[in-house]
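As you look at this complex, bear in mind that one protein chain is not there, while each of the others sits in place.
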Amino acid sequence: MNSNTEHKNWRSKLHEIIYEADTPKGKGFDVILLIAIIASIILVMLESVKSFDDKYHNFLNISEWVITILFSLEYIARIVTVKKPFKYIFSFYGIVDFLATIPKYLSLIFAGTHALVALRALRLLRVFRILKLARYLGASQNLVNALKASKAKISVFLFAVIITAIILGTIMYLIEGEENGFTNIPKSVYWCIVTLTTVGFGDITPQTPIGQFIASLVMVLGYGIIAVPTGIVSAEYTHSLKNNDNSSEEDIPLNSQSCGNCLDDTHKDGAQFCHKCGYQLYNE
Amino acid sequence: MNSNTEHKNWRSKLHEIIYEADTPKGKGFDVILLIAIIASIILVMLESVKSFDDKYHNFLNISEWVITILFSLEYIARIVTVKKPFKYIFSFYGIVDFLATIPKYLSLIFAGTHALVALRALRLLRVFRILKLARYLGASQNLVNALKASKAKISVFLFAVIITAIILGTIMYLIEGEENGFTNIPKSVYWCIVTLTTVGFGDITPQTPIGQFIASLVMVLGYGIIAVPTGIVSAEYTHSLKNNDNSSEEDIPLNSQSCGNCLDDTHKDGAQFCHKCGYQLYNE
Amino acid sequence: MNSNTEHKNWRSKLHEIIYEADTPKGKGFDVILLIAIIASIILVMLESVKSFDDKYHNFLNISEWVITILFSLEYIARIVTVKKPFKYIFSFYGIVDFLATIPKYLSLIFAGTHALVALRALRLLRVFRILKLARYLGASQNLVNALKASKAKISVFLFAVIITAIILGTIMYLIEGEENGFTNIPKSVYWCIVTLTTVGFGDITPQTPIGQFIASLVMVLGYGIIAVPTGIVSAEYTHSLKNNDNSSEEDIPLNSQSCGNCLDDTHKDGAQFCHKCGYQLYNE
Partner (left out) sequence: MNSNTEHKNWRSKLHEIIYEADTPKGKGFDVILLIAIIASIILVMLESVKSFDDKYHNFLNISEWVITILFSLEYIARIVTVKKPFKYIFSFYGIVDFLATIPKYLSLIFAGTHALVALRALRLLRVFRILKLARYLGASQNLVNALKASKAKISVFLFAVIITAIILGTIMYLIEGEENGFTNIPKSVYWCIVTLTTVGFGDITPQTPIGQFIASLVMVLGYGIIAVPTGIVSAEYTHSLKNNDNSSEEDIPLNSQSCGNCLDDTHKDGAQFCHKCGYQLYNE
């Protein structure tokens, strides 16, 4: 674009590929990364299926090593290309990326079984990287504003649901008693949440007429109060839509560059310097 | 209506009956077609009921042949009356209509059993023809606009639901383990979706206190986040209603003619030529 | 109020008590009627409870005769006080009132058991009389308008839900098969409705991995599309509220008089003549 590009060495080029999504190479890298993450999730899932693991153990093992090495290389590349590596290492994504690589290496040291499944599951955390894509799907600022405005009220609502569940759960424990599956208050409260939220597993059900009557009240209550959070979000979002009617969806910056210095990735389209630390951004 | 009508030969008359719904004959044809489709759906359903099939096998067999022959004749008539038959044959409805006729013929060749049920089920696809009726029920443009505006946000939402289900499902697998029915991660994720969506089959339920506690969180979460898609659709539709307040429902064209050349059926009321290809429409 | 009141004989006085609710006597009659209806519903319910019926058979029998005779007297009084008895007899409420009185008399003729329960249940129909009270609870015109405006769209929606259930039910039948409880297509469609509506009984559940995967899609779909009818009603009601902002709730006529001639009961407050047939209303 201008003389700034002359600064580019292999590190800055690599940075552009890894951290940005608006150049062809950067997009390509992101797509490959996405596929690798989804593949790793599917691998963790399949490995837990006994019958599948018995048949294709070698295939799963090799695939996991491939994924692990890929993730490791990516992790090293991310550290190398960032100007302040420690900031990346101790950032949220830095920790997630690290935790996603170690399970397979640890499996060499500890040959145990169940604890390692938990470790391998850590790789699932990488799905959070996918969340970055949400930006492209048009999640407008309006919805975010509506949810922010609703947060406090929905907290009050959920809090009220929990108190209701505790009180009604205790009442059900006293009415139904241990012989009908309501063995203790925590279990009764669990049943009450199952019922209030209209999930209704049916593993515990009231057997006495009075218990069934109170259960009916709980259900109708649960059915009625769902209207409250829904109404709040609807109203706040309608409000938000009206107030921001002029601001079109296109106002959302699609610039996905992240600063080589402070890792911030909320730059305006066409920005040349980081708006947080003033570090020069790599533009083509 | 004017001299154009002199062009009409039997083909154009048949076209009018089959493809249009605003002449008495066209309406009659549509009603008969609708009844035939519903009858064919009921037949497929009844045939799968063992006790019924044993008793009335002959009746079902003959009825199916009648329906199949009717559908075949209609299919041939549609090909004959359209100017560009291949365009119809490879259109969505063309393929559906074809797939709806073949199962019974194939049953003569293959006398197998289970695979044929699947084939016969293809006839169900014809229900999509009924969807054309939606237009008459007053599904206003406002609702369609609201759903279009909501699409991206609802996709983000469903995507978030699936990621949540994967993460929470894995946690539940680690906590509950195989002895409590959470035999593998895919099954745990399935359980998590069952719970998040408040369906709650109860075929798998948490047994440990910690599992029940996390299940409670999943339920309250599922109960709370239902507010998001509902809020989005409400708000977008309210917005859409307000913006289109002047446009009354009557603006929806009721003209159901479809062009004999390009099959387009979104002409304005009283249109004389196709607005897409300029081909003359058959008006009375 | 004026000379009109001189016309009042015992019939017109009785008419006022029975058909109107804005005089002290009329209100008293309505309250007694309401209590009798609720009592009769509770009696029908209790009678079906074996253990209760065994103990208190005589009490139930006598109570039912009392209620039946009360209802019979009221039915006769309604016929006598109305100017056009046949209009009442063949009106909706007339038929309901008649059906509510006969079961006990028929029980003298037919001493059978199960068929009579069905007959006795007819008395439940009288609950519709309670619906008249809805007017006093502030069910504003806005809500009724919103529901009317939503009717067509909700029909389309429910229609789409049923078609979806038929198609997905058939797919599940083909995948899961008879060995997993999906014994025939109607049962599969029933399962699909149970799942789509997030009821989730759990009497039939998918057992194969593919079945569970499709079930997950059905659940997420059901969870998502609930937003559509909710959004429609919310938006239409918001719209209705906005348009009628000036019309306060007090505009709802509380006049509950019904015309002695044509039974219409939607008169304005203070009306002296029926707005439908011109017949003089009984005012005090």
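Order of writing sets the chain letters: A, B and C. Residues in each chain are counted from 1.
Keep in mind that, in the parts below, contacts are C-beta pairs under 8 Å (C-beta built on N, C-alpha and C of every residue); 3 or more make two chains touch, one makes a residue touch a chain.
What you see is a predicted model; the values in this text were computed from it and never measured.
For the chain that is not shown, the touched chains among those present are A, B, C, taking the whole complex. The missing chain, though absent from the display, is touched by one residue of B:Tyr19, B:Phe157, B:Phe182 or B:Phe201; that residue is B:Phe201. In the full complex, subunit C makes contact with the omitted chain through residues 41, 44-46, 48-50, 117-118, 121, 124-125, 127, 130-131, 134, 137-140, 143, 146-147, 150, 154, 157-158, 161-162, 186-187, 189-190, 193-194, 196-203, 222, 226, 229-230, 232-234, 236-238, 240-242. Even with one chain removed from view, subunit A keeps its contact list with that chain: residues 152-153, 155-156, 159, 163, 166-167, 170-171, 173-174, 183-186, 189, 195, 198-202, 205, 209, 212-213, 215-216, 219-220, 222-224, 226-228, 230-232, 234-236, 238-239. One chain of the complex is left out; on subunit B, the residues touching it are 198-202, 230-231, 234, 238.
Quick note on the criterion: only the chains that are shown with their structure count from here on.
More than half of the contact pairs at B-C come back, by residue number, in A-B, the repeat among A-C or A-B. Rounded to whole angstrom units, the spacing between the C-alpha centres of subunit A and subunit B is 33. Averaging Cα coordinates per chain places subunit A and subunit C 46 Å apart. Each of the following residues of subunit A touches two or more other chains: 198-202, 230, 234, 238.
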